[in-house]
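What follows is part of the complex, with its chains left where they were.
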Amino acid sequence: MDAGQRLAIELACGKLPLLFAKYADEGDAAALAQLFTPDCEFSRPFQPEYPFHGRAAVERIFRDRPPILVRHIVTNVLVDAITETRAQGTSYLTMLSSHASTQPPQEAGALYVGGFEDEYVLDQSEPGGVWRFARRAGMVALHMGGAMPDIPPPTDEARGLA
Amino acid sequence: MDAGQRLAIELACGKLPLLFAKYADEGDAAALAQLFTPDCEFSRPFQPEYPFHGRAAVERIFRDRPPILVRHIVTNVLVDAITETRAQGTSYLTMLSSHASTQPPQEAGALYVGGFEDEYVLDQSEPGGVWRFARRAGMVALHMGGAMPDIPPPTDEARGLA
């Protein structure tokens, strides 16, 4: 790879965490799911020990949850091109939300700071190829203003395992 | 447009939300106003229902307000080039401030998380052209640590309408 190819890969992949946040916050589960490969693995920041498998399972997470007012603030995006079709990266995520109403502005209950480790692949099933998440592993490092949420473990079926 | 042109537009426009924050936080109303076209429209995040019209009205907002210690944290910047002279974008804004003193460090009263929807144009009144905000529409989605501020509605004159 020359410097131009490397730059193009870094810019293309570096947009994916921002688009993930945009679609999550807009509640566009279908668009969000298209950022992932069909056989992706995705671990949610609040439950990193229960990875989800496959694009359909990822879409269901965001499609089936109750509507919330949420902002995924994405920073510290770093991408390393490994080959012309593979890259990896890290980013930080700061998350605030309200379950009281989806009508802004609302008071957020807490602030959560964590991040993702990402593996990107050039999905060549489309003409020209499209960079997608092959793997997204989230975690929460710090929280402020409120405790960690107590979320029941997802079923194997929800996780795309059954 | 080829990929190089598109990239150049995205990078040029993507700097504008960062420069807006820089000039707002430095209190440089004149430089901030130059980021907008002469006939721009600007909606403040705290009062999206009262858009301001024209660069002079934008400059007055920042020139005439009492000095505050403020930080506009800009993230999630996404830009789409539409044509060689028009683009649109979104970004998130996290805002903290203190009215007690402009001498850092100070305690912030609250944290506000919102964002902007932007329309960019290549202003060709200068040689080579300069990308500027044609329209900036702000909003606040979530707040933490304090209530939304109670700001009196701006006059029509302040808003460039009279």
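Per-chain numbering from 1; labels A and B assigned in written order.
Following the convention adopted for this analysis, contacts are C-beta pairs under 8 Å (C-beta built on N, C-alpha and C of every residue); 3 or more make two chains touch, one makes a residue touch a chain.
A quick note: this is a predicted structure, and the numbers were derived from the prediction, not measured.
Here 2 of the identical protein chains are placed; the entire complex in the file holds 3 of them.
FYI, only the chains that are shown with their structure count from here on.
Touching subunit A in their complex are the following residues of subunit B: 3, 7, 75-78, 90, 92, 94, 111-115, 139-145, 147-148.
Across the interface of their complex, subunit B is touched by residues 8, 11, 15, 18-19, 21-22, 69, 71-75, 94, 96-98, 104-108, 110-111, 145 of subunit A.
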